[in-house]
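Input: one structure, supplied below.
Missing here is one protein chain; the remaining ones are kept as they sit in the complex.
Entry: chain A
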Amino acid sequence: MNALVITKAILEQHKLSDDEYKKILEILGREPNWTELGMFSAMWSEHCSYKSSRIHLKKLPTTGPRVVQGPGENAGAVDIGDGLCAVFKMESHNHPSFIEPYQGAATGVGGILRDIFTMGARPIALLNSLRFGGLDNANTRHLLKGVVSGIAGYGNCMGVPTVGGEIVFNDIYALNPLVNVFCLGIAKKDKIFLGKAAGIGNPVIYFGSKTGRDGIHGATMASDSFDEQAAQKRPTVQVGDPFTEKLLLEACLELMAGDCLVGIQDMGAAGLTSSACEMASREGTGVELELADVPRREPGMTPYEIMLSESQERMLMVAKAGREDEVIKICRKWDLDVAVIGRVTDTGKVVLKENGQVVAEIPAKALADEGPRYDRPSSPPAYQEMLQALNHDALPDVKDANAALLALLDSPTIASKRWVYEQYDHMVRTNTMVRPGSDAAVLRVKGTNKALALSVDCNGRYCLLNPYEGAKIAIAECARNLACSGAEPIGVTDCLNFGNPQRPEVMWQFVLAIEGLKDACEALNVPIVSGNVSLYNETNDLSIYPTPMIGMVGLIEDADCAVTQWFKGRGDAIILLGQTREDLGGTEYLKVLHHREQGSPPLLSLDTEKAVQACTIRLIREGLVLSAHDCSDGGLAVALTECCISGSAQRLGAVVQLPLDGLRRDALLFGESQSRILLSVKAELAERVLDVAWDAGVHAARIGTVGGDRLVIQVDGDQRASGCNIDLELTALYDHWGSAIPRALGQD
């Protein structure tokens, strides 16, 4: 081992504090060498150790009758019956995507796919949640194009459909875009594989791509804030090869079909270091690895580089002793590099050798589980009260509702995302029943009568204005999206994107958001089974809006019952479930028309939410509903527009009357009151549907009728100018909504 003098500069470079370094000295009882220092740095990074978030994450509800695997493994798993599990997780690749959008996004997809198939599940769906700055910024356009091509390039090649997602454009993300990718796979319940190094003497086998010098210290990079020098970090971004990953997927599933495999984990963040120490730590064993046997892309790589490389498409597996040849044969069949690089030991240590010489020796648990934990100080930002203060009287009510609606449809956040999802193969594997563009994607589960509904959601602006309420709404809205397809929520994964946790106001946002997630999940009775935390989303000292992204999975017992959001036939009755209040705070309307991101987010009663969702699911299951659509960004007017024009088969107009009931006109049309769902039903069933709703304690009203080639919304009880009504041709609505993004990209 080398005689290394650990200086302050070296610790700084490794993002280790003095206290953390002292702890390392205690654990080892000596000074670490260069390799060991690097390993601690990676494993104790925020990205790998969750050191600022872990004590709070413990509060989240993670159990339930369907939960087969909760947080802590590569992904979570919930029972969907028929001996099958849905295995899913969401992960961020924000920092790399900002530095290099194509590869950053592509390897984000690659990483989450590996998390899923490592568990023994065949991935069947990808979704993504993206946040960018405004499209008037040339760099944002570059980032959007790069990220979309990166997701497409990787997912399409893998043959895993990208079936849905959401994108929000807001200047706050201009220098810190968010790229969160969700993946779901299906596994047999009794064939779930875990990342454990069990069985003393069992071989540790490396397979996949060779190890190169790319992505070294990616985990540490992802745990740091950015400034103008960000581009210099480009070499820390990995380069993806979806073709190799496809081979890796098929090889893994073939290996898992047999019985030679004991444990398996992908090499993601912190590469070989994390997979080796986490597998050993989970099982309470140790591993001894010979680095000279690791397949390498180039000669002369040091142990430090080998252990910290984040080269993509690599796996670490523990197989049964004596079955090495079977493993090697299958890997070679799929043209993958494969090598036995070590054994499971009973020492509890990760011991690394290079040509027989020990080059590192660290207790596995110390690396994987005994990293620092911080209860960081939290306090509300000084500007919070100012943010929440919104004087309605100072806001003029809408004068020209037609113009306001068109302006909202022009907002890229609300506009059709067709330009994006047409670049994603969203149909491969032939399960996609409801394609992108409805509230939730719906996939049938082959070999069963069931379908799964998937949705990702989060309104970061709500979370900025009130982190607790915003997080609650993220869960509620995601579940509402599922309910609109007829699905009952069965599991959640989260991807918590926040700023710098060393700022008390960011920790305040984080802690409150966790409370909100907890309360909403408990009320809706849905567990969080996996997740990811992405902190330090700040550039030039400016933090992003707190964005706790939610991915939710719902189950539809009878696939034939699934419904979509668009209107189906002339003469059908339009029914609104839920009540409209004066909820203008934090709305897209306020941002687009009044250039304000202010106020309190809409009020959410979890009891009401639960009742509305249960009622919707029941009506859908009874076959009474033809379409169901959640009212969210842009309120009732935008939701009605989407019901009219988002269907691929036909566009259908509507005539709607809304009572003003003492509300402001803009709140009625564009306010974002929660717990509202628009249904369309056969006219003759309308009374029955209303009765079912009222009996369930859900506010329901017939507000109009489907038909014609215009959207007409008449506001009753308003004696003021007729400008408060909406009356627009569907073609005009579609022209704005359908082409806003290509137009902004100059590709109209």
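As a convention for this text, contacts are C-beta pairs under 8 Å (C-beta built on N, C-alpha and C of every residue); 3 or more make two chains touch, one makes a residue touch a chain; residues count from 1.
Definition applied: contacts and distances are computed from a predicted model.
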Out of "Phosphoribosylformylglycinamidine synthase subunit PurQ", "EfeO-type cupredoxin-like domain-containing protein", "ABC transporter ATP-binding protein" or "Protein translocase subunit SecD", what name does the UniProt record list for the absent chain?
"Phosphoribosylformylglycinamidine synthase subunit PurQ"
Given A:301, A:433, A:577 or A:628, the correct residue touching the omitted chain is A:433
Thinking of the whole complex, not just what is shown, which of A:17, A:449 or A:731 touches the missing chain?
A:449
Which listed residue, A:47, A:210, A:246 or A:343, touches the chain dropped from view?
A:246
May I ask you to list the residues on chain A that touch the chain which is not drawn?
149, 152-153, 156-159, 241-244, 246-247, 334-335, 421-430, 432-433, 444, 446-449, 559-560, 648
